[in-house]
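Worksheet: one structure, shown below.
The other protein chains are all here in position, but one chain of the complex has been omitted.
So that you can tell them apart, the chains are marked A and B in the order they are listed, and the count of residues begins at 1 in each.
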Amino acid sequence: MRTIRHRLAGAALATAVLVGGGAWAQSLLFWSTQANPVEEAQAMRDQVLAGFDGDVDYQSSDPGPFLTRIQAELKAGKGTIAVVGTLHGDFAAMPDDFVDLGGLGLAADAVLPPLLEVGQLGTGEQKYVPWMQATYLMAASKQALEYLPEGADLNALTYDQLIEWARTMAEATGGPKFGFPAGPEGLKHRFFQGYLLPAYTGSMVTEFRSDAAAEAWGKFKELWQYTSPASPSYNFMQEPLLTGDVWLAFDHTARLAEAFNQRPDDFVAFPAPAGPAGRAFMPVIAGMGVLRTAPDPAASIKLINYMLQPDTQIATLRATNFYPVMELELPEDMPASVRASGPAISAMTGAPDALPALLPVGLGDLGGQFNQIYIDTFERVILANQDIRQVLDSQAEELRRIIDEARAPCWAPDAPSEGPCPVN
Amino acid sequence: MPRAMPYLLLLPATLFLAVFFLYPFVLVAIEAASRDGAWTGENFQRMATHWKFVPALRNTIVLAAVVVPIQLALALAMASIVSASETGRSTILYIFAIPLGISDLAAGLIWLAIFEQSGFLNSALAGFGVIERPILFLGYQNPLMIFLAIVLAEVWRATAIMMVILVAGLGLIPKEYSEAAQVFGASRWQRFVKVTLPLLRPSLQTALILRVILAFEVFAVVVALGGTNFPVLMGETFEWQFTLQDRGVAAAYAMVILAISIAFTLLILRLLHVPKEART
Partner (left out) sequence: MTEAVADAAARGYVETRRAGRRVFYAIVVLLCVWVLLPIYLLLVNALSAPAEVTAFPQRFWPSFDLGSISFFVNFQGVLRALWNSVQVAALTMILSIGLGAPAGYALSRFDFRGKEAFRFLVVMTRAFPLPLLALPLAVMFIRVGLDDTIVGLALVHTTLALPFAVLITFSLFSGIPVELEEAAWTLGCTRVSAFRKVVLPLALPGIAASAVFAFVISWNEVFAAAVLTIENRTLTAFLLQSLNVSPLPLKFAGGAALVVPALLFIFAVRKYLFAMWGIANR
């Protein structure tokens, strides 16, 4: 008994020491959803942030804890987060909770003006400043190239050729070899919003239920026959590419990077295919913002300015496979993934039929539900095998409800609109 | 003093749970029943009319209905083995208890490594020459296989907790009862069914209730093995809370999880009623 009492007293003492010890947080907290894979987070700390004059605590979390923490700080009215680093969509969901960075000594002159404008979220205030950017590409293992349809140019592929390619490969090897990131954390919705649908309809929202959209879904259904059935559990295509389960895939550049870095000679990167309306593609923009509850906005700005220096931007590219948000000459010794995807990105954005699709603007916290429209359409048409026409009609109603509720005007590639973007 | 005694003993735990559970719980419950500050059933209506609600509810309940009985049988077997073995008892108990220390995330990881297309199961089958090229076990056209994999992983991961509770319960049953039954010529099986099981009822009840409640919150293993192919209630709660950012609907889902847990707990309490005189 004496020993137990002794231990309890010890525990109480330890408790007191711990409570007292919790208050020395002096470093700047960089709260992020990006560079979440452990080795990227580590590279952010060691290679990117180590050069900052001051102590930075870089913490990257899953969306759940990330959001909960931010909401808790906003609700409590005081916080420890100095800089929030996340994707455009998260900022767009709560523009009112971020301060205007414009008047606070922000040094963002080098940042590409169109990107900077996206960071205003249509408010006229600099709600976030672009931090880094990426896009989606195709990747194939060298053995897949043997089955490339005759006459097809890797840098000017069409969706029909892609289907043909996937079919030939499936038939020749005895199993589907095309892979698609349709897992729970996969970025499938971006493919439909920014690639497949605009390529056929020239639109992301307005032509959602058009005949051209139905054709696009029909094509995807065709492609799905030659798509690995494990796709609904793929989040990152680099792994099935490396294991050889998949020979040909579509994904975010950062989620293909490991394949190029581990076996640079075995894989090639190339632009997304084109449809009748053009070669649609979508950028990914990650930004940095300061919450209205940030402890010391001036210090936060200092950190943001550091992140926008050319050297830091290049270090960030090495660490995360996200590209700089400014015009920069890249050094020769970049990782294999950058050397592979860089030319493919240029070929895609510079193609004669290039059709850039922008990230959704003005949806506020309905952004998640907007994405869900495309995911639900996919799951119903492809996985549940429901009738395309009926699904498009019912999902279009849901889409209109969201756009109307948010009163969001059209964004590219849809033509600008007065009032909410129409869903025909 | 004696009459106040039990309440005094309960007081610390009660106060603690009031502050750290009841208070946040009430806030979430209010969120479930209101929207923009007004009372409404809209959250529940939205939840119930969403096309994934019914599959998620069905999957969660079916999974629990399959997993828990298997675990109960296995846990009883393991607990009996532990109490019946003469040599190496502590080693066996330690080995059986190992999954206790493994989080659901890690368990999902382990079983994914087994069932993946280039995983251990396919490697073993290929090694024995059973198959020529790897089979895709977890494909979306193969819901039964996904279900089976989830069941295996859950049984592996969460049987230990029942086993440990039952071992403790078995240890408390005086040996004399069983010995008396043996004198009257009862077989091993008869002694187990007629003597041990009834006396084990309090522990069985505890083990079952805890296990069932946790089974309704199954999530990480399901996501690891089934991806989006196997929606469950907890997964939908996460989806609405964080991806769709609609806390009202997420709270409504949480209330549903709570409601079915209450329903099943009451059922277990009734089925395994421990009579008062047997409680001492």
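In this section, contacts are C-beta pairs under 8 Å (C-beta built on N, C-alpha and C of every residue); 3 or more make two chains touch, one makes a residue touch a chain.
Being a predicted model, the structure only gives us computed values, none of them experimental.
Only one of the listed residues, B:Leu10, B:Ala65, B:Ala180 or B:Leu267, touches the absent chain: B:Leu10.
The omitted chain makes contact with just one of the residues B:Ile146, B:Val167 or B:Ala181: B:Val167. Summary of contacts with the chain left out: across A:Asp62, A:Asp311 or A:Asp387, the touching residue is A:Asp62. Mapped onto chain B, the interface with the missing chain covers residues 3, 5-7, 9-10, 12-14, 16-17, 20-21, 23-25, 27-28, 77-78, 81-85, 89-90, 92-106, 109-111, 113-114, 118-120, 122-124, 126-127, 134, 156, 161, 164-165, 167-175, 202-203, 206, 209-210, 213-214, 216-217, 224, 234, 237-238, 241, 247, 250-251, 254, 257-258, 261-262, 265, 269, 279-280. For chain A, the residues in touch with the chain missing from this view are 1, 8, 11, 14-15, 18-19, 22-25, 27, 29, 36-39, 41-42, 45-46, 57, 59-62, 64-65, 68-69, 71-73, 75-76, 78-80, 185, 235-236, 238-239, 242-244, 258, 262.
Rule of thumb we're sticking to: only the chains that are shown with their structure count from here on.
The distance from the centre of chain A to the centre of chain B, each centre being the mean of the chain's C-alpha atoms, comes to 35 Å.
Across the interface of their complex, chain A is touched by residues 51, 116-118, 133-134, 136, 138-142, 223, 225-229, 235, 238, 241-246 of chain B.
Listed in rising order, the residues of chain A touching chain B in the complex are 63-64, 67-68, 93, 174-175, 182-184, 228-234, 240, 243-245, 365, 367-369, 371-372, 376, 379-380, 383.
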